[in-house]
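Just one protein chain is left out here, and the rest sit where they should.
Right after this comes chain A.
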Amino acid sequence: LDLWKPLLPEDIRAGEDLHIRVPASLVQEVKDSLDQHVISYRVLIADVQKLVDQSMPRERSSHRQVSGGYVYTEYHPMEEIYQWMTQIQKNNSELVTQHFLGKTFENRTMYYLQISQPSNKTKKIIWMDCGIHAREWISPAFCQWFVKEILQNYKTDPKISRFLQNLDLYVLPVLNIDGYIYSWEEDRLWRKSRSPYENGTCYGTDLNRNFNSSWGSVGVSFNCSSDIFCGSGPESEPETRAVAQFIKSKKSDILCYLTIHSYGQLILTPYGSTTKPPSNNEELMQVAKEAAAALTGKYGTSYRVGSTALILYSNSGSSRDWAHTIGIPLSYTFELRDTGTHGFVLPANQIQPTCEETMLAVTTIIDYVDKKYFPNGQVVLTSSSLGLSLCLSI
């Protein structure tokens, strides 16, 4: 017998607990024997090997869970994410197109993926970006997972197929590409972009303080060496400009703006720069609470919901605030797992559960948008759309 408690047979005492590890092939026999001798037992660990496997630090290249396929439960460097985008478009060309968004400071290309079900209907847009802060690796991991889930399930999942009839999904897997690469190669805890200031003696702007929403007013630093340096002016950074220009150009069609961060387990609503609530605060809070509840339902992970200024800290120049002020009604920041135990350095074995639960929250929000603006297949005239809309019944 493999004794786990106590360690030595001579320390076994009547009336005290005994813990043993039983080889898989003998489990039934042992259980039968215990029953025969009227010895009560309970199973503490059903599969020891599984626990052993999970706790081993794995070499990145050793296991490929899906042969030849992309491993969504590992963190990937930027090179691999670029290749992934190309592959995703190639393998799902009927639904996915890769688009140029802009260039980073270090001249790298920013691409977003457009997931769009072919149809003659005009669609509205859900935008999601990940990786605005370099060290928040779980964020790009989620964007990749999200794309994979949609593509794997859009034919079979009724919720997804319903909203894809009316909504296009635009996903930017890594916004701060230069910073992300820097966090892989030089400094795992880097946050900002990599643009130089002060004659190259100081690097990086906090891109989430660089947007044109009360820029520079609160929760920022004008000192380049700070991790919340807001840049030399609103949209001073090429990455910010690339995102802002694009969203502005499509703003009449974008119904929802989502930006993914870590850590903290929060769904944050506007604003960060003031505690004055946005005009549609009740709706924002209601939908966020539903999303958080859906998330918690999966593994019990608890999320808090509220405005950044109230539950986190004051900050200005955030992308989410900016998106809301230009007229995108549903605008949220997600802060994914955890709450500080691992923080930015979330173990890869939490990628799957984090992504699964977050998926439920995000699809709850998309679902709400879909049902609100496209009830029963009819197109609702929004204040910014022009022309006649046809009523289509399913």
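Note that in this section contacts are C-beta pairs under 8 Å (C-beta built on N, C-alpha and C of every residue); 3 or more make two chains touch, one makes a residue touch a chain; residues count from 1.
The rule is short, and it goes like this: contacts and distances are computed from a predicted model.
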item: Per UniProt record, name of the chain withheld from view ["Glyoxylate/hydroxypyruvate reductase HPR3", "snRNA-activating protein complex subunit 3", "Auxin-induced protein" or "Cystatin LXN-type domain-containing protein"]; value: "Cystatin LXN-type domain-containing protein"
item: Selected from A:T240, A:T259, A:N315 or A:T358 as touching the chain missing from the view; value: A:N315
item: Which residue of A:Q89, A:S226 or A:T296 touches the chain not shown here; value: A:S226
item: Contact set of chain A toward the excluded chain (per top definition); value: 55, 57-58, 60, 74-75, 184, 188-189, 191, 206, 219, 221, 225-228, 312-315, 339-350
